[in-house]
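Of the protein chains in this complex, one is absent; all others appear in place.
Now for chain A:
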Amino acid sequence: MRNLGFLLSLAAFAVLILAALLAPLIAPYLPSEPVHAPYAAPGDGGLLGADSLGRDMFSRILYGLRYTLGISLTVAVLAACAGVSLAFLAAFRRGWTDILLGRLVDAIMSVPQIIFALVVLAVAGVSLTTLILTMAVLEATLFYRVIRPVAADIVAMDYVEVARLRGEGLGWYLRREILPNAAPTLIAEFGIRIAYAVLFISGLSFLGVGVQPPAADLGGLVRENALAISVGQLSPLAPAACIALITLSVNGIVDWFIHKYSIRAELG
């Protein structure tokens, strides 16, 4: 059962990634060209109908996927690198490094994520770079919060002391002693953060501070077409379903990893 869920999730995620990568080849139309009648129903105008300007929804979703997946994966990777290395450093150095980093993270986390992002983007201006960096900083704090105690437990182990008695350098501690032992938590957390990044960028775009028109990610597509719901059109449901599919499939993959590692831990 768990394996079935994992395989389905993996298949769904693979299809989504492929669709995003091959968007220019698969998409029947350019995402910005009005090719159908406005609000054309599915069938009359392309696979999933058209939006208010008569642009092909299917093509727009394929291109939207590129934004959503591209941004969230980039954010998750950047946040993991920053959050995890700082967490390792804090756990290993302790003292002032730990206190200062901890309070800085607290300060950032004390402001609700979405408000923090809105303020920063309002000041710095919305571009792909500012968007990714802002999200990466916010997600990095969450990585830090989860990984630091894990790393602190590992640092307290005698085998880390054995490395200290040898006189190993910082790089050895972080890469060879701490990282391999924190890996299960790290992998699980990484998957969860991808899912949250997808929701985050979709939320920002829905609020209008994410990817800017005429380009649109999945959240932006939901926003553009939100009004259509009231006239009985189902077009915003397709990008929303895509968002759900991404988060569900990532969760399915993560669950499997967690289960696999927890069994391993039991077996020693």
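The rule is short, and it goes like this: a contact is a pair of C-beta atoms (placed from the backbone, for glycine too) under 8 Å apart; a residue touches a chain by one contact, two chains touch by 3 or more; residues count from 1.
Please note the rule applied: contacts and distances are computed from a predicted model.
As stated in its UniProt record, the chain not included in the shown complex is "ABC transporter ATP-binding protein", which appears among "CoxF protein", "FecR family protein", "NADH-quinone oxidoreductase subunit N" or "ABC transporter ATP-binding protein".
Of the candidate positions A:25, A:115, A:165 or A:231, contact with the unshown chain belongs to A:165.
Listed here are the chain A residues that touch the chain not shown: 157-159, 161-162, 164-168, 176-177, 180-181, 183, 267-268.
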